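For this depiction, one protein chain was excluded, whereas all remaining protein chains were kept in their positions.
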Amino acid sequence: MVFTPETWPIAANMLSFGNTTPDGTPLLDAPAATWRAQLDEVAGLGFTYVDPTDAWVSIGELSAPRFAEFVDAVAASGLAVASISTTRRSVVDATDGERFCEIGHTIIDRAPELGAGIVNFGFMQALTPAQARAGWFWLEDGHVDPPDDSPVRDLAVERIQELARHGAEVGVEISLEMYEDTFLGTPDRAIRFLKDVDMPNVGLNPDLGNLVRLHREIEDIPTMFAKVLPHTNFWHIKNYLRDIDPATGAYATAPVPLVMGIVNYRRHIREAIAAGFTGPFVCEHYGSDSLGVAAINREYIRDVLRSVPRETS
Amino acid sequence: MVFTPETWPIAANMLSFGNTTPDGTPLLDAPAATWRAQLDEVAGLGFTYVDPTDAWVSIGELSAPRFAEFVDAVAASGLAVASISTTRRSVVDATDGERFCEIGHTIIDRAPELGAGIVNFGFMQALTPAQARAGWFWLEDGHVDPPDDSPVRDLAVERIQELARHGAEVGVEISLEMYEDTFLGTPDRAIRFLKDVDMPNVGLNPDLGNLVRLHREIEDIPTMFAKVLPHTNFWHIKNYLRDIDPATGAYATAPVPLVMGIVNYRRHIREAIAAGFTGPFVCEHYGSDSLGVAAINREYIRDVLRSVPRETS
Partner (left out) sequence: MVFTPETWPIAANMLSFGNTTPDGTPLLDAPAATWRAQLDEVAGLGFTYVDPTDAWVSIGELSAPRFAEFVDAVAASGLAVASISTTRRSVVDATDGERFCEIGHTIIDRAPELGAGIVNFGFMQALTPAQARAGWFWLEDGHVDPPDDSPVRDLAVERIQELARHGAEVGVEISLEMYEDTFLGTPDRAIRFLKDVDMPNVGLNPDLGNLVRLHREIEDIPTMFAKVLPHTNFWHIKNYLRDIDPATGAYATAPVPLVMGIVNYRRHIREAIAAGFTGPFVCEHYGSDSLGVAAINREYIRDVLRSVPRETS
């Protein structure tokens, strides 16, 4: 399936709505009208696609009638769905991994009805209390996956294979999100994991914004993209300013629109297209007016797509 | 009075012009043509409203004929005035408080002729020498008001009541600006002060940009807005990036356009409207091209206002 710059799926992530209503009701239990109002706000910003992440409404946990309501709400908003992202629900979570895996299967089952051709999995886990208290959660250390020779990783590979086999049956791809300190924490680890999974409907989500915002040394950004873009089938895209003060060692990073952060997305989107990328983009942004920045980023991505010489697009 | 997103008063603050001409003449003594050229520059950026702050031309200190010239200059520029802000002129300033209070009365008297329905007062005082030397004045400690059980605060409450009574006579509201280390330095202190004033034509100016730029710990931003938005009748609006380096404790903050700073103004403007806010916005911005950023912010605010579902606007 080939998209034009105008039709390419570029979705809003619903993260900024949280997972409860202002009065504390889980969105999972909220009336469809609540979902609809939030979807309408997104559509009002010019979005044509939405990624219904489980950090908003966990569709794998809705009853069948409630899922039908959900499908109706999305349809009524006029938004299309190309992808469904899961987050902080590692399928090898020590306590809930099996349950998260089950929910993943339900999401894969339900993806086609929403029109989604791809489901995103990652190995980051619930925020630690220190992360939840921090100004930005990435300023504190979070969950760390064991080394790559650990049996936990073998289980992770197996469960992703199992999800991918299910995906293949219903025409759904799997994308694996890069995230610090997980099995997909660096390009090399991510590619190794992908190779161990070794299934044609599995690729990477090179969400390197997760890395460039960290207050620690990182690998060279263009080199990281050069490694992972050929394996990319989905893209959580976000950007950050990044500076380090040599005298004190203090880092400073902050979320900003794609055009102005440290990652040169004009270059890397063009490289991705040249490498054959045809997957959906999902605009994520933390803090600030996430939706407003996501809308700016959507237009930026379309502009960059328009700039790609025709023969390679 | 109800505004549409297109007519809502969103003013430029004139702060960036300073209070002297390039050759050092106080703007107070400058010919009306100088004021006019600056107002024209603002109008040229698409502004329809201006806030003639006393940090630019202190209209409470103009002679009657000069004030008439001022009114003419504003009219000739095509700009409307919805509000007049005073700044760093605490009515309980140890030296000049009484005089500042007098000037405040003159401003209230003159507000209707300019079309202004609201006058803003705050308790920040003149910059200290260290603040004046600093890269950004907020990086150094400034004036600190005494605790809330101080007789100075009693006097502050009295003087604001006196100004508010005067305002009520001429149809002018009073807004009290939140500013660190003053009687309005936190949401709780601000609400307490407002309750002690206890007059229907007095409200808060939730200028939380003053707080989020500080290199110190701050309260949770959404919680602060939840407290003060129901009491808001005027809004100095500005945004900042904000980061902290955990290893060194170094903060980094910087003024940026509304859409991309740490405060989610899309959310908080919508909450304010839902809570009944109908007052003017004033776009402030320090450093950089303040006017250019203010113009960007004006369009941003209109966009957010347009996004508010009709039944609540």
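Per-chain residue numbering starts at 1, and chain names A and B are given in the order in which the chains are listed.
The rule is simple: a residue touches a chain if its C-beta (ideal position, glycine included) is under 8 Å from a C-beta of that chain, and two chains touch if they have at least 3 such contacts.
Since the model is a prediction, treat every value here as computed from it, not as a measurement.
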Per the touch definition above, residue among B:Thr4, B:Ser150 or B:Thr248 touching the missing chain: B:Thr248
Residue of A:Leu258, A:Ile273 or A:Ala295 in touch with the missing chain, whole complex considered: A:Leu258
Which residue of B:Pro31, B:Pro147 or B:Gly287 touches the chain not shown here: B:Gly287
Missing-partner contacts on chain A, residue numbers: 239, 241-248, 250, 252, 256, 258-267, 300, 303-304, 307, 309
Interface residues of chain B (partner: the chain not displayed): 16, 37, 41, 44-45, 134-136, 139-140, 215, 241, 243, 245, 248-257, 287-293, 296
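Here, only the chains that are shown with their structure count from here on.
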Superposition of chain A upon chain B: rotation angle, C-alpha, nearest 5 degrees: 120
